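These notes are about the structure you will find just below.
Not every chain is included here, but those present sit where they belong.
Chain lettering (A and B) follows the sequence in which the chains are written, and residue indices restart at 1 in each chain.
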């Protein structure tokens, strides 16, 4: 971002409120019930939804289902190669934090009773990372989940898709004193504030995670983040509506 | 919380905007440069600040310091005994998430250059948990950190305490449709929304982490959470001012 004038203000020429180009490739992995290659600019995440016909032990015989998520990055998804977590022998704090966020977000818009006694495993594997991998994971995983539910419905295992609303996510940041959405990696590194929003199709909040990376922010900033965030999420939700249709 | 009338609406008789009784015992552990037993109601956390005269390798020769935090609970800090993480062989996702939050929050109000090439280790060990352990950890850790810095100043290792502002945290939740602050465990379990706020003495946001546990929330809810949260944090900051004095 060389200057911060009104028009072309971002490195890649985007406006402050503009999402990067989005590409959704469904049925990307042939075995998974739902699978999406989610691309937001140079960020690329493979999101799969896998159905398992049992629930975790704490839900046994409760007449409801479960959704859980796992997240990972290929070692060379990033500018410098990062060590493989399977080699280190454990998932790092950032990984755990993200996959907990993804799972919690999806569960917030699902009617677990309608899902029945089964688990849907969401896997978000980042193959190329250019900022916003957790938000791309959520937006893409929702589509994969919808597709997996469509398969269940087709097989008469559920009566209708158990989604209560659409769900999408976007990052908002403040850089050089100006708020903007959908930060690429270079922008994210320079951000004074980094905030991730997960919202429903009807504009309600599921998750807000805001961090003052350098300078604490005030109420006015927060209001601006919310507005910018929602208009971006609205676009993502519209895309979801086009792809997966009306939630029945 | 048996009823939700205007006056005595919470199980323990508190108003919606009322903090639990707070008790801060400084110099609780004789070896640590700073140490605090932080009590908010029945939540009790030992917060220590330990000075180490070196920095992590990624900060070598950069002329600045570092603050990092670790968090744990005693096995019987909770209603049912929970397995010891050292026995399981790894820290869980919740633990990692909280200790990352504590460290990040404290770093946001510290001038690392003034701290010099040293690390301050913050340890937050919950000995009794009744909700709000992460926010009590942050509020208490800030005091322990200030005390450790006072020791450094007394030894002429730093010229002044490197804090840029006070820092405190509180939880806000929505239960039965009503927002309230500083949730005890029973309230937390019943909350529809759970939001943790970390703010500076001047009322700016350092961290916002809000989660719709059951029902997504809207902008009006968020505004109320912010207002309730800040008036509570203001009280905690005033307490800090009385205890550790003016930031020099």
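The rule is short, and it goes like this: a residue touches a chain if its C-beta (ideal position, glycine included) is under 8 Å from a C-beta of that chain, and two chains touch if they have at least 3 such contacts.
If you're wondering where the values come from, they're calculated on a predicted model, not measured in any experiment.
Visitor: Beyond the 2 chains sitting in the coordinates, how many copies does the whole assembly comprise in total?
Guide: 6
The criterion applied here is as follows: only the chains that are shown with their structure count from here on.
Visitor: Measuring centre to centre with CA averages, how many angstrom lie between chain A and chain B?
Guide: 28
Visitor: Write out the stretch or stretches of chain A touching chain B in their complex.
Guide: Result: residues 90, 92-94, 96-97, 99-100, 104, 108-109, 165, 195, 199-200, 202-214, 216-219, 221-222, 226 of chain A touch chain B.
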